[in-house]
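Only one protein chain is missing from this complex, and each of the others stays in its spot.
Let's look at chain A:
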Amino acid sequence: MFRRLLLAATATIAMTGLAHAAEIGISCGAVGQELALCKEGAEAWAKKTGNSVKIISTPNDTNERLALYQQLLSAGAGDIDVFQVDVIWPGILGNHFIDLAPYSKGAEKAHFPAIIDNNTIDGKLLAMPWFTDAGVLYYRKDLLEKYGLQPPATWQELTEAATKIQDGERKAGNDKFFGFVFQGRAYEGLTCDALEWIDSFGGGAIVDGAGKITINNPKAVEALTLAASWIGKITPDGVLNYGEEEARGVFQSGNAAFMRNWPYAWSLANNADSPIKDKVGVSALPKGGADGKNTGTLGGWQLAVSKYSKNQDAAADLVMYLTSKEEQKRRAIAGSYNPTIAALYEDPDVLKAVPFFGSLKATFTSAVARPSKITGDKYNKVSNAFWNAVHTVLSGKAQADASLASLDGELKRIKRNKW
């Protein structure tokens, strides 16, 4: 009874709140076409409801974006009403967001349950999923054909194929050509990439579901040792300072055979002005050896409404609009952003624009999650220790086994008694 009354009350407030126009500030990322798509969507909502929107662009680097959010939110600033938050942040920033359940009217049931579960803390729906992500492998169809190769099934095969293509292309005169690019900068992106290598070898997910630190194992050593062997051979040294867009810069200018990246790069690589238009194929990331598995790190972004917003109802309405099926479909077609609504993976229009959404559906739904839920607000420390340990191995400053052994000790110190 009380719940119903509360709902009725919020609904009334919501209606009256929408009656007079509000200006809603929304933070959008600017990786690839994100900003343009966000702007179009938000403006369509503004036109429909008579409100206005202000787009606030934020840093591309996820760590820097989090830092900015933390400063704004801990100061209780109301400048941004709607926050675009990473899949690993609900545990860190959750305190500052309102419960969206009274506004969603059950809309969350159409989304992937795992992501809804990730965004629900203490029974509160703190964010609505906007798009999901998993790492995928991009390859040059034309070059594989030229050298008589198949898309690689294992990382070892990728190493061989990349070496062969790189040698051939360099002999043919392109001395800037490399076999493989990925995200190797010491930041959250490296945690994603390295987790994929380790999980594909069967080395686990740093910390397991029960909170046990599992990273110091022979499979993880094997995975990192192989990855370290790429640097300077099939991968430029500079990859140790590359984020998503730097890697895409090399691949899209035609200077790499393989690239690990998120699905967003697909529509950009096939843009009219892209030198590699229609030459790109996408597959799941390779397995770690014959008995390994195909995997990808779960990424993705959510929309949340700040507690300090002066127009919470209008802001929540904007969130519901942007995460709706129609808007997710538009974004999937125009920018190859993965929908979080399962039904859209069977939509013919979506599959026509992004064919691999259908064939890689399993990869997207079973992606390996970073241990952010179990480690809670200590996740950033865990991830920082992990990417630094990996970066040390990649840059040749330490062997994988020694680095993982010291990481194990470090994680135990961070954990101390409990997560």
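As a convention for this text, a residue touches a chain if its C-beta (ideal position, glycine included) is under 8 Å from a C-beta of that chain, and two chains touch if they have at least 3 such contacts; residues count from 1.
Note that contacts and distances are computed from a predicted model.
The listed choices are "Trehalose/maltose transport system permease protein", "CRISPR-associated endonuclease Cas1", "Carbohydrate ABC transporter membrane protein 2 (CUT1 family)" or "Methionine biosynthesis MetW"; the UniProt protein name belonging to the chain that is not shown reads "Trehalose/maltose transport system permease protein". In the complete complex, the hidden chain is touched by one of A:M128, A:L224 or A:V239, namely A:V239. The chain that is not drawn here is touched, among residues A:A67, A:A172 or A:A343, by A:A67. Only one residue in the set A:Q156, A:N216 or A:N255 touches the chain that does not appear here, and it is A:N255.
Remark: the residues of chain A touching the chain excluded from display are 63, 66-67, 70-71, 74, 92-93, 95-96, 175-176, 184-187, 236-242, 249-250, 255, 377, 380-381, 384, 388, 391-392, 395-397, 413, 416.
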